[in-house]
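Of the protein chains in this complex, all but one are displayed in their positions.
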Amino acid sequence: MRPVRYAMVGGGEGAFIGPVHRTAAAIAGNCQLVAGAFSRDPARAARSGEALGLPAERSYPSWSALLDGERDLPADERAEFIAIVTPNHLHAPVAIAALEAGFPVLTDKPLTDTIAAAESFANAADRTGGLVGVTHTYAAYPMVRQARELVAGNRLGAVRRVAVRYTQGWLARAEDAVGKQAEWRLDPARSGLAGAFGDIGTHAFNLVETITGDPITRLSAELRAAVPGRTLDDDGAAMFHLAGGGRGTLIASQVCAGDANGLAISIWCEEAGVHWAQENPNVLRVARRNGPEEIWTPGADRGYLDPPAMRVTRTPSGHPEGYLEAFANIYHDFALAVRGRPPEDRCYASLAEGMRSMRFIAAAHRSSADNARWVELENDA
Amino acid sequence: MRPVRYAMVGGGEGAFIGPVHRTAAAIAGNCQLVAGAFSRDPARAARSGEALGLPAERSYPSWSALLDGERDLPADERAEFIAIVTPNHLHAPVAIAALEAGFPVLTDKPLTDTIAAAESFANAADRTGGLVGVTHTYAAYPMVRQARELVAGNRLGAVRRVAVRYTQGWLARAEDAVGKQAEWRLDPARSGLAGAFGDIGTHAFNLVETITGDPITRLSAELRAAVPGRTLDDDGAAMFHLAGGGRGTLIASQVCAGDANGLAISIWCEEAGVHWAQENPNVLRVARRNGPEEIWTPGADRGYLDPPAMRVTRTPSGHPEGYLEAFANIYHDFALAVRGRPPEDRCYASLAEGMRSMRFIAAAHRSSADNARWVELENDA
Amino acid sequence: MRPVRYAMVGGGEGAFIGPVHRTAAAIAGNCQLVAGAFSRDPARAARSGEALGLPAERSYPSWSALLDGERDLPADERAEFIAIVTPNHLHAPVAIAALEAGFPVLTDKPLTDTIAAAESFANAADRTGGLVGVTHTYAAYPMVRQARELVAGNRLGAVRRVAVRYTQGWLARAEDAVGKQAEWRLDPARSGLAGAFGDIGTHAFNLVETITGDPITRLSAELRAAVPGRTLDDDGAAMFHLAGGGRGTLIASQVCAGDANGLAISIWCEEAGVHWAQENPNVLRVARRNGPEEIWTPGADRGYLDPPAMRVTRTPSGHPEGYLEAFANIYHDFALAVRGRPPEDRCYASLAEGMRSMRFIAAAHRSSADNARWVELENDA
Partner (left out) sequence: MRPVRYAMVGGGEGAFIGPVHRTAAAIAGNCQLVAGAFSRDPARAARSGEALGLPAERSYPSWSALLDGERDLPADERAEFIAIVTPNHLHAPVAIAALEAGFPVLTDKPLTDTIAAAESFANAADRTGGLVGVTHTYAAYPMVRQARELVAGNRLGAVRRVAVRYTQGWLARAEDAVGKQAEWRLDPARSGLAGAFGDIGTHAFNLVETITGDPITRLSAELRAAVPGRTLDDDGAAMFHLAGGGRGTLIASQVCAGDANGLAISIWCEEAGVHWAQENPNVLRVARRNGPEEIWTPGADRGYLDPPAMRVTRTPSGHPEGYLEAFANIYHDFALAVRGRPPEDRCYASLAEGMRSMRFIAAAHRSSADNARWVELENDA
């Protein structure tokens, strides 16, 4: 298969997630960056394109110019999908325009900044029939794919209890909220209605539903700005119910001093618990009622893994893969889908899954505003 | 110092916690078992006493006979305190009678089965001025003592967030609830108003307050019997507030298949997080905002430990201590207190701390019964 | 069974291993300290006995007085065995006299200071038919017993390779060699012909032979005093052969700064490797050719453990046991043997095993002195 051509919106000089997307696409091996609108600042956009080795004419000064320009190219030259790596509030406008211009869209998470924007996005996808993917990276690790086989595949019995937490410390102090990354994430106009719950809580939420295959139906949440002076939540927790009867707790906080990127999940089923932590991603602990605890690890030579985990493993056992490889799995599968061959166990989140995350943010917000009362997730649209 | 003589109520053949108490007292090195009322079954009581090498006349057929018999002995022969290791519903009657007979009381946790019984117990202690200790074992590990120095000692800044969980799997299935241990724990008449929250949730609660030195003021809890047919909770979770402004979550469950004795706590303060897990008790992780994560471990030669942790370490660094040694710290300190020299940083829980655990159970129960509404802990008496 | 009475030689005030032996005996539950000759300094001996609650007349001023005194007591009062916890050079004289006086002997390791002394010891045991045990503590951990079942029990195929190391840092600097513990261990007159190889290398050696059930036949060793000015080795390594064809490496060093008590062993067999580390003793990793790595842990409720591991487990799974409990297993089994009922899978080392350790020290010494040439272990007597 020849590489799938893509264009990027956002991700210019100094960005965090843009380079991550590009490296992921390079690792995927089936994608090729051919164009970009890397910044609203034309000079910065141009410099970014040049550094990436793009011809000047395909380093566009704006995302609308990019969509126009690419649409006008011959079919075998133009970008085959648009990757969106802007701050949250731009996801929807860019995506809607791209869909209407006929481009599939792969957007960073969360889907958008507001529920209203998300619904416009969804309407555009419905209207155009365009393909949409969302990069909930953590669900794309091999051992998460394996956990999904075990739990959602109902090989360990019904889910009893879930404990998920995503704790970071980078906003632990008021004075930490500096720099490009902190700035837009703490600004409701660009980040949306939720802070930590939007930025990282949605990853935790997505991880629960990915591994269990079971929707969260209701929750009771308490969000807050632990550091005085902030508008958005930087710390919170929730209790939740799964449709299948399981119960869970979720913590999302960016003021947990000392933690880096502490996403960790435990899922206890009737016959076994599975435990995974993102900072040590090549280990899946499976603790059964009887028998020794098991340490599952990736590797193309691991006969005991299921195909969805094997498929996304690049190296022999004992050669650790990491965050960039997980991200690459998303690009790899989205590129296959763009060419009409999505894998059954695709690693990218669907639009519907992106919408679920938005409803999660909204429900948590509503519950928290009303003394942590129980809120139904489905009815929050 | 000559060993402190003690008598035991409960803990006969087939008991779990009785032998643990006796071994703990043996490790403590300053206690001596001199009498017991090990069972309501006289033959069993006698056999138990004989196996423990007690003279027949001090292996009593009932706890009331024990209290009478010991009281009548010369001061330098009689038991100096009474250890209570019965099911929960007997803690209060035995303790009250013992206090009234002039004996200090060291009781297993939780303090009693009901709030009313706990208040009678407390009244008896007030009335008699007798010394009371409760065996919240996990607070007595050296690395928990060290964590308390760091957090309650305010060396890491204010507490931001706490995550504690105590997960076991031994009641994961309906058919698991067999045997002496399961039987009384699942029987409200003997166990009290809460199941998992009483049996192990109280340990988690006590651990939070021990390490933070900060009272939990309110909580929102959801308890349930996950396994059909049970009267008491076997699974539950809560969100809570600390007086100092911190927030937390607590999980207590005995249906988490694959887990053995999974008590684990994370406490994030403004400057660092501390992390401890009971199954690997000789490790205290201290993750600071800056600098490498630190692994604190016990040892008489660890210059960096604080005196309360050093004091309860028996072996040089690298020689692991465990559950029985933690329990021994409680006996050791209670024996000192009986002789009028309680250490400032005593490892046993006080009556007041035992009462707090009872109020925690009651508050969780009340919250859960009312849709997990927020309940104040102080007003639940 | 009534407790087995024992007397201790050595282990007075300020000693390290004496209190460990006494606590171990207390945990064992079937031993009772009835007499002692705790120090060559009579005042110190007396104070030690008093602190241990012994009657003055059974706190003897010398070990010969102890043997005489105890022998003259009625059979149901006198000590039933002698525990020797002196520096190495006294093991043999005390043990020989004790054996000749009719007492079984449980001695700390290594067996003696010199090969000649060890042979006299062995001759005395032969002559008298007396029972002898040696406290190679680390072989008595439950997970080591389990490893022995797997490897020596030939359930994982032939042993291919062994890597064992015992690294400590307490003698890392010249100025560290102070205090009672360092003093005699660094003195050839009291410690014997080898330093680190005798003090801790013998533990590593014993662990290899215990788990594999296969004798080490030859070795090539290089010992040295890494810190200038020392007479005895403080650091060394060896390559060795097992009778069954396996090969191995052994490191013993007391100058490994930062290490506490780092005894760790890996044994790779044809079908699986087993891995154990003393500082985390409740974990036995079993890594099979196929299938996930397994984490075996102790617990009376672990159905997958073999009887020799179950038998020495005191607590339910998830309640960690440690060094003192491992040591207690030795006292427990030796007490059973004294009463004529040694368990088939006894946790104490036999005299023959103690002799093997001595031959190991001697062989290592000889090899090292001759440019690390290969030396046969069997022929070094």
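By letter and in written order, the chains are A, B and C; residue numbering begins at 1 in each of them.
One rule holds in what follows: a residue touches a chain if its C-beta (ideal position, glycine included) is under 8 Å from a C-beta of that chain, and two chains touch if they have at least 3 such contacts.
Note that the structure is a prediction, hence the values are computed from the model and not measured.
**Student:** Looking at the whole complex, which of C:51, C:73 or C:163 touches the chain that is not displayed?
**Tutor:** Per the contact definition at the top, the residue touching the missing chain is C:163.
**Student:** One chain isn't shown here. Among A:10, A:104, A:281 or A:354, which residue touches it?
**Tutor:** With A:10, A:104, A:281 or A:354 as choices, the missing chain is touched by A:281.
**Student:** For the full complex, which residue in B:296, B:334 or B:374 touches the chain that was left out?
**Tutor:** B:296
**Student:** For chain A, which positions touch the chain that isn't shown here?
**Tutor:** Output for chain A: 1-3, 16, 19-20, 23, 26-27, 29, 32, 51, 53, 168, 170, 259-262, 278-282, 297, 299, 301, 314-325.
**Student:** Tell me, which residues in chain C touch the chain that this view leaves out?
**Tutor:** That gives, for chain C, the contact residues 156-157, 160-161, 163, 165, 167, 169, 172-173, 220, 222, 224, 226, 235, 237, 239, 247-249, 251, 253, 255-259, 266, 268-273, 286-289, 293, 371-374.
**Student:** What residues on chain B make contact with the chain left out of this view?
**Tutor:** 286, 290-297, 303-304
Definition applied: only the chains that are shown with their structure count from here on.
**Student:** At the interface of chain B with chain C, does the proportion of residue numbers present on both copies reach over half, so same, or stay under half, so different?
**Tutor:** Both copies touch with mostly the same residues.
**Student:** Averaging the CA atoms per chain, pick out the one whose centre lands closest to the mean of every protein CA shown.
**Tutor:** Located nearest the centre of all protein C-alpha atoms is chain B.
**Student:** Using Cα averages as centroids, what's the distance between chain A and chain C in whole Å?
**Tutor:** 55
**Student:** Multi-chain contacts in chain A: which residues touch at least two other chains?
**Tutor:** In chain A, 286, 293 touch at least two other chains.
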